[in-house]
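Here the complex is missing one protein chain, while the rest keep their positions.
Chain lettering (A, B and C) follows the sequence in which the chains are written, and residue indices restart at 1 in each chain.
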Amino acid sequence: MYLKLKKSYFDVLDRFTPFLIIMTIVSFIIGSYFALYGSPPDYIQGDSMRIMYVHVPSAWWALMSYSVLAVSCTIWFITRNPFFNLIAKSIAPIGAVFTLIALVTGSIWGKPTWGVWWVWDARLTSMLLLFFLYLAYIFLWQAISNKDLASKISAALAMIGFINVPIIKFSVDWWNTLHQPASISKLSSPSIDESMLIPLFIMAFASLCFLITMFSVRLRIEFIESRISRLRQKIYD
Amino acid sequence: MKPLYDLINRDLKIAFFTSSNFLFTASFFILIVVLIPFIFGSDSEQLRIIFKGIIWISISLSILLTLERIFYSDYEDGSLDLILQRYESLEIIICAKYIAHWVINCLPLIVILPFLSLLFQLTFSDIFPILINLVIGSMGMVFVATFVSALTLGAKRTIFLKGIILIPLLVPFIIFGVDPHSWPILIALSMMSFVISIYASAYGLRLYGE
Amino acid sequence: MGGYGFYVWSSYIIFFVTISYVFIVNLMKLNEKKKKLINLEKHSDQSS
Partner (left out) sequence: MKKLSINELKCFRGENLVLNRISAEIKEGETFVIKGSNGSGKTTLLRVLSSLIKNYSGTIMYEDRDIKEDYKFYQKFNFIGQKNALKENLSVSKNFKLWEIIYGKKTDVNLLLQKYNLNTLIDKDISSLSDGQKKCISLLKLKLCSVPIWYLDEPFVFLDSENRSILTDEIKSHNHRGGIALITTNTELDYKSDGEITL
């Protein structure tokens, strides 16, 4: 099974990359302005609310990346088109980075709000487990030297991990209701003021642009790598 | 049923011939449990609370430490090839592994648990719910460990990688296992992981047969 | 920032430093691979 994608498709990606980079930078600047100065502080949490504008988008895109990963692995299982494996392989590190950012900013937000750096809150705990799922996927690619085998195995594990995500979420919620003292305030507030939605959405958009940029760059790296290995084979045969 | 019996017999024989037999796992548990009072002090009230956690920690550890014995040791010396060519049905090979592995590594803990609980001044009525959860939960954990082992056969000998893959998958079992009233969920979870495990392990073995 | 300045700034700095690090590393890797590919293509043209 050869990668049936022409080089020209990836040249299109190459041409779009500068545009994406500019869009990312501009929307991050606008978003940061709104997030840090252009919006009022929350009337309960005060200025620590501003951490949410980087924390929440990271958590969203971390979860979305895992869904993309698992869905593309599933499609790969059905169609056996290696392109979907490349998608999964290139999005995994970005998702892991977003998960890490969500974890770190979450615990920074926790310090002024809860008074401690880490609470065994259901969301934080399941995010931590998600991070391990990402790590397992990435390490598996490195541990198996036969790339064809690695793609099959990691796709299977990504799918099993995807089945496991709701189970982990459910079990951690269950565990949390048993052990958590009720005094700690939850992350989600019932209603978000419109003035907070604007910076949140701009930052989310900027992070998404960043994700797409990184994704296209990594996709190109993977594609070039597979071309290199095929060329090497041609030369040494 | 003959192939199933044969394969279980073979695994049990290997366990008895080598040092990895029942005595080994049982003494491993006893050692971990004995370490605990040195850390937390001899206050029996506190120890009684911790005891349940120790049991689950030690069973997860034993599942993790013996992970490579499920398929990897057979794969490494070539016995897996022999088994795969002599037995037509992968599912029987996998089921035999479940039973043999559970009997060797989890059954000793369950058997000695009532005696160990005497050290912590627990009565049988205290220990009975833990025991039921332990039986169901350890079976589910063995199912998960089997497919992780089957899928990572081609990876280099890295117990850390296998641990990173395995531990997040074991978390739900530990959460529901520790709660004495959630045994129905534990049964559902174990049955689900049985179904997934049969498919995933067969997939893994088929890949490495190649 | 009402006493929360340290937390807010540190989280923003962590966020931006991390993503620009990831960005630069991957861009450098892409350029390196591109060079490698061009070299190899030259090599295969010569050999064929």
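We take it that contacts are C-beta pairs under 8 Å (C-beta built on N, C-alpha and C of every residue); 3 or more make two chains touch, one makes a residue touch a chain.
Fair warning: this is a prediction, and the values are worked out from it, not measured in the lab.
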Seminar exercise, completed: Residue list for chain B contacting the dropped chain reads 2, 6-7, 9-10, 13-14, 17-18, 73, 76-79, 81-88, 206, 209-210
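Keep in mind that, in the parts below, only the chains that are shown with their structure count from here on.
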Exercise. CA centre of chain B versus CA centre of chain C: separation in Å?
Worked result: 42
Exercise. Between chain A and chain C, what is the separation of their C-alpha centroids in Å?
Worked result: 16
Exercise. Where the CA atoms of chain A average out and where those of chain B average out, how many Å apart are those spots?
Worked result: 33
Exercise. Can you name the residues of chain A that touch chain C in the complex?
Worked result: 28, 32, 36, 41, 46-48, 50-51, 54-55, 58, 93-94, 97, 100-101, 104-105, 108-109, 111-112, 210, 213-214, 217-218, 220-221, 224-225, 227-228, 231-232, 234-235
Problem set entry | Residue ranges of chain C in contact with chain A within the complex | 1-5, 7-8, 10-12, 14-16, 18-19, 22-23, 26-27, 29-30, 33-34, 36-37, 40-41, 43-44, 47
Exercise. Okay, in this complex, where on chain B does chain A touch?
Worked result: 147, 151-152, 154-156, 158, 161, 164-165, 167-169, 171-172, 175-176, 179, 182, 189, 196, 200, 203-204, 207
